Each structure stands twice: as structure tokens, then as C-alpha cells.
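Input: one structure, supplied below.
Removed: one protein chain of the complex. Kept in place: all other protein chains.
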């Protein structure tokens, strides 16, 4: 079971690293920039989670090979970018699987530390979302995840489903597979039907704004 | 006394979360974005401080209800945004109180860890300032706190006053209340009379360096 999670995790970080590399390429970064953005996208979420929880050593410090994978995937992407761009659908699936697996891992880290369920869910969302957030901050683009993508919600739901099924006492294989099927289905449905959270649009009364700018 | 600080802290994070939510609304973020920016604004300063000092577990990991409060306050703000915008003066007061309370808490955390006074003051400033800084980074707006607002200075002065009065041996009730009165007074005076630190204007074309912007 642990091996399945690890395998899916590796697929997930590879896919995330490749989409991160494309974002770096849109900004004409050099290879170092590509490797940094690829790695931040793929393992930044887990890194932020571990720093927030004080969960040391970080995953990639214990397993430097993860960092090698994301850097290699990033540089490789510079060679096969057109193929990656053409296979958007494939990457959407890999990204969805990665998101759910990241959420499962994030929940597990918090639960293993003896933290409450609410923090386990927060840990899942941080793991799932902060990679993309860091990518967008470094690439200086408006964080998509904060606007109209049902990404954090899928992470939250996956984590809730996972913890809920765990409480029922499901065996770990069924538990992980069910969570992945449910989570990926929600994610792909969200993409397919453009589900999204309500957007908050706030425009300052311009007179007020001017008064406060003085 | 501890309860008074906790109460004022809760008022402070609620007010900060609401102003954070407005900033998210100006960027048309969805509810997740609103909750993230609200939480980052309200408890991001304390989080950065605790990470820098290695002070684990973080406040909101120990008390997940703080996170619930900031998320709820953020989403609530989407419903009552015009009321919040109309009551700018009220929020300016709450923000000033929050700033001083954050500074007191930040100083206490560092002093309780046995760190020197200079680091306690830095901890206070980080607690007071980094929430707004994170908000501005996520919302991709120029950090106001770095330009013309006497915010960091108020935090620094509040912390210095607090530690100074503590050394004199004031009892804790008088100590906290005096610090709040002095800190809030300085903050509101700074807003009222537009006090600000000297601005450093540097233009690259060599000799055209002005010591200060007009």
C-alpha cells in the first residue's frame, strides 16, 4: 500500500514539475529557474506543510532523489515542451491523481503527529495547493488557485473522504483507492462542468479610496 | 490578564481577517482565496515569527479555532463588505489595538524563549507587520507597509514601551493596559498627522539621487 502511494506520489511530482517548467518557460527563465519553479511546484506544498507543522526533516532532505526527479523532469520538459503542451488531457489526469495523493499524504503526516482532524484537513489543502501558489508567486502571475479553480476544495473533500473512510475502519488498500477514485472524479467533474466557488468582487467606492490614499 | 490579551487578540485577528478579505475581493478571488488571504493577514505575522524563532507548534495548530475564526470572518465579509467599507474608522481603531496586542504577544513569545530584548523587539515587529506583507504579496499589490505607513515603527515602539515598563516592575494588568494606550495613541496620531519615516528615493541614472521624496 505504502509502495502504491509512493509510486503515485512520484508520478504526481513528475507531472507537477513538468507543468511548473512550462510556467517557467513562459517567463523565459534559464535552466536554474526552470529547476527551481519545477521543484517548487512539485514539492513546495509538502515543504510548506512540513514547515508549518514543524515536521522535520523535510521529505526531500530525507530523500534527495525527489529533488533530482523534479529538477530532471523540469529540464527534460524544456526539450519536449510541445509534446507536453499537446498532451494537456493526460497531464490533467496526472495532476488530478497527484492532487488527491498529496492530500492523502498531507492528512497522514498531520494524523501521525497526533494532530486533530481539522489540522489534518488544513495540512492536506496546504500540500495540494501551495505548490501552485509558490509557482505563481515566483513567476509573478496571478495565482489561479485563488480565483476560479476548484482545487483547494477538491483537496479538502479528498482529505475529508479519506479521514471519514478511515474512521469507518476500511482496510488501507480500499481506503486509498476509494479516496483516489472519489477525489479524481470530483476534480475531473469540476474541470468538465466548470464548477467553482463563489467569487467575491469588491470595488472600493472611489471617493472613499481617494480619501484614504491621501 | 491573559484572558484580556486573548480577547483583544481575537478581536484583532477578526478585524485583520476582514480587511484581508476586502483586499481579496478587490482581486476578485473566490471563497478559498478570501479565506486564505484573510487568514494570512490575521495570523500570518505570528506564523512567520514562530517559524523564524522555531517556536512550535504554531498558535493555530494548537488552537485550530483561530483558523476557523479567520476563515469565517473572511467569508462573512463577502456578505457585509459595504458595511465594513463604511466603518473604516472603527476598523482603524480595531487594527491599531490589534497591532499593539500582536506586538505584546510577539515580545512575550521571544522573552519566554529566553531570547534577548533586541530579538523580542524584532519578534514584535514581525508579528505586527508580516500579516499585511503576506496579504500584499498574495494579492500582488505593492506592500503599503514598506512605503509610507508608520506601522512597523508603532510595533517597535509598543514593544520597547512594553519591555521597558516590564523592567520597571509594573504589575501585568497596568503593564498591558499602559502599553495598549500608548501604542494605540501613537498609531492613531501617526494616521491623523500623516507621520511617516523618511523615504529613500533612488533613481539609477547616476547623480540623480534624491535623499528623500518630496
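Think of it as A and B in the order they're written, each chain with its own count starting at 1.
Everything below uses one rule, namely that a residue touches a chain if its C-beta (ideal position, glycine included) is under 8 Å from a C-beta of that chain, and two chains touch if they have at least 3 such contacts.
Only a predicted model underlies this, so the values are computations on that prediction, with no experimental measurement involved.
A.B. asks: Out of B:4, B:76, B:111 or B:137, point to the residue that touches the absent chain in the complete complex.
C.D. replies: B:137
A.B. asks: Using the definition of touch stated at the top, determine which of A:42, A:125, A:138 or A:190 touches the missing chain.
C.D. replies: Answering carefully, the residue with contact to the hidden chain is A:138.
A.B. asks: Of the residues in chain B, which ones touch the absent chain?
C.D. replies: On the side of chain B, residues 51-54, 115-116, 118-119, 122, 133, 137, 140, 142-143, 145-148, 151-153, 196-204, 206-207, 209, 211, 213 touch the unshown chain.
A.B. asks: Could you list which residues of chain A touch the chain missing from the display?
C.D. replies: 21-22, 24-34, 36-37, 47, 51, 54, 56-58, 61, 64, 67-68, 78, 81, 85-86, 88, 137-138, 140
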